[in-house]
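One structure below.
In this view, the complex is presented without one of its protein chains, the others remaining in place.
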Amino acid sequence: MAVDAPTRSPGDGPPVLEGTSEVATPGLEREAERAKARQGFLLGLPTIVYLLLFFVIPLGFVVAYSFATRTRSGRTELRDFNLDAYARLGDDIVMTVAWRSLWMAVVATLICLVLAYPLAYYISTRSPMVRNLMLVGVMIPFWSNFLIRTYAWRVLLDSDGLVTQAFEFIGLGDGRILFTSNAVILGLVYGYLPFMVLPLYAAIERIDWSLVEGARDLYASGWSAFRRVVWPLSRPGVIAGSILVFVPSFGAYVTPAILGGNKEGLLGSYIVLQFLSARNGPVGSAVSVVVLAVMLVATLVYFRSGGKNL
Amino acid sequence: MSKGVAKSTAEPQGFSRWLLRGHSLGVFVFFYAPIVVLCIFSFNDSNAVGNWNGFTLGWYEALFDNDNIQSSIWVSVKVCVFSTVIAVVLGTAGALALERFRWWGQKAFDAVLYLPIIIPDVTMAVMMLVFFNEAAGWLDWIPGIDLQDGLEKLVLSHVAFNISFVSVVVRARLANLDASMEEAAADLYANRWQAFRRVTLPQIMPGVIGGALLAVTISLDDVVVSSFVSAVGGTPLSVFVFGMLRKGVSPLVNSVSVVMLAASMALVLASLVISRASGSEREER
Partner (left out) sequence: MDATTNGQHPAVELTGVSKRFGDRSGTEVTAVDDVDLTIGDGEFYSLLGPSGCGKTTTLRMIAGLELPTAGSIRIHGEEMGLRPPNKRPVNTVFQSYALFPHMSVAKNVGFGLEMRRVPQSERKALIDWAIELVEMGSMAHRKPTQLSGGQQQRVALARALVNRPEVLLLDEPLGALDLKLRHQMQVELKNLQREVGITFVYVTHDQEEAVTMSDRIAVMHDGRLLQVDTPEAIYERPTTRFVADFIGKTNFLEATVAGADEVVLANGDRLRLPSEHASGSAVAVTVRPERLTVHRRGEAPADRHTVDGRVETVTYLGNAVVYGVGVDWMHLEVRCPATLAGDRRDVGDDVTVSFEPQHAAVVTG
């Protein structure tokens, strides 16, 4: 019951050198490798074309818009390229919004770090079962509807909402923080806290605890073992988490729109305003480019500091 | 597992231990309390939101009687299905091209593929708005695309960010797949296509499904990009609800919110279960 060995039928596969030649020509292997590279490129081509068309080119348009001219009627025309829009970035109103965005994002990031670090530490010291359960508990808010989660706070913070009532009941004075910067920071913290917990957990979980044992063995107190061993080793997670919270907070739009009212707009809100109400494409685009640049710098910092994936 | 034994030292003792425990509990309360309150109040039989006035399902009935909500749900579903299917195909192909081949320009493609994940959604929204403004003229030349209807614009822009999420998930799965598995298939007379279909695809399937669920979730949740590109009358549910809840708290918004939240949580749980199931299968081996 012999099975025939597979024999080559003409016309399939790459060219085959026939038996006459003594030695295969050097370089054909390179050609085969190049053919394989071509296959890979072709496989990726539709995706490349799509991203080029619907991501890279739109990005190019935004950059072009930031140098474009705005007509009296509010149309943006791609002619007479100039730096007017960037000059406008120095205006008081833009600077006010920019500084507010910056400090709110920084405060939100710090609060997230303070809240998330002990939690991530606690999760990573649990038994695998409990750990997985707690992780799912963090993952659910991580991926579930951001808009609605933010809205939930509006329900709580409303003038007759539970939090407000509770504040007044305890006698902490006026509990109405809705439409203040505190409400916006609260919303940012609530929205992006999982972004801090998960990378921190990933970093702390990787720590070799025998190092801590070693430190304890060398008469380090619990606290100094943490400060000298655990904290430095978890720093990549701290950096990753901080960037993941800072970047979206800096360009936030939904959170201030729901919890900040019209007063507490951030850069994201300002961009939307420029496009949808003020009809000033160049300025809106210029601010977008700046936000994008901040994001890119933060990401580069992250990759430089040894981060691998987001 | 020596690691598990050693962890006892990692656990603080005494007071700080209780502090840590209390803190963690507090954070979880912080995560879930607003959601729970929202759910409870969606059953509140009152026009005012803050005071409990008895149980009712009336707001859910109102939700299903509301034509605007009905039609925006349809928009959401259509956009979500089309954009997910396209993003899964393109994202998986992109993941394969990056993970299994070496070619010129690969690094640049890799970087561009990451961008939509980290770009702030306002920037993405502005990009799409500007692009459709400028390119409407020549996009209309492509047969089958009619930009007047916002649906195409929604699908095109959702695909643009979902490709990246799908390909990240699929790539993670591919990277864990023993490359000698594909070599074995080739060694056993399978051509490239057969090797992919019979060996690679079945094994990356959990990644593909996980990526698809992620794409569905993100597509349904997106507000900012969608509100920039959707046409009047053709808004998806998230944009419609955003408009409603910016105006203020109302019991109807509560019930819509609960439905949306439940849908997105179900999707998250499903993708977590799938990734867990395939993960444990790997551990067994």
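Letters are used for the chains, namely A and B, taken in the order the chains are written, and counting of residues starts over at 1 for each.
Heads up, the rule we're going with is that a residue touches a chain if its C-beta (ideal position, glycine included) is under 8 Å from a C-beta of that chain, and two chains touch if they have at least 3 such contacts.
As the structure is a computational prediction, the values presented were derived from the model and not from experiment.
Note that of B:D45, B:E61 or B:D187, the residue touching the chain absent from this view is B:D187.
Think of the hidden chain as still there; on chain A it touches residues 1-8, 12-24, 26, 28-29, 32-33. Looking at chain B, the residues touching the absent chain are 178, 180-181, 183-191, 194, 198-199, 202-203, 281, 284-285.
FYI, only the chains that are shown with their structure count from here on.
Chain A and chain B, compared by their mean Cα positions, are separated by 14 Å. Those residues of chain A lying in contact with chain B across their complex are 6, 36-41, 43-44, 46-48, 50-51, 54-59, 61-62, 65, 78, 115-116, 118-119, 121-125, 127-128, 132, 134, 136-149, 151-156, 158-162, 164-165, 190, 193-194, 208-210, 212-213, 216, 222, 230, 247-248, 250-251, 253-254, 257-258, 267-268, 271-272, 275, 281, 284-285, 288, 291-292, 295, 299, 309-310. Against chain A, the residues of chain B that register as touching in their complex are 2-4, 6-7, 9-13, 16, 19-21, 23-24, 27-28, 30-32, 34-35, 37-38, 41, 48-51, 90-91, 93-94, 96-98, 100-106, 109, 112-123, 125-131, 134-135, 156-157, 159-160, 163, 167-168, 189, 192, 214, 217, 220-221, 223-224, 228, 238, 241-242, 245-246, 249, 253-254, 257, 260-261, 264-265, 267-269, 271-272, 276.
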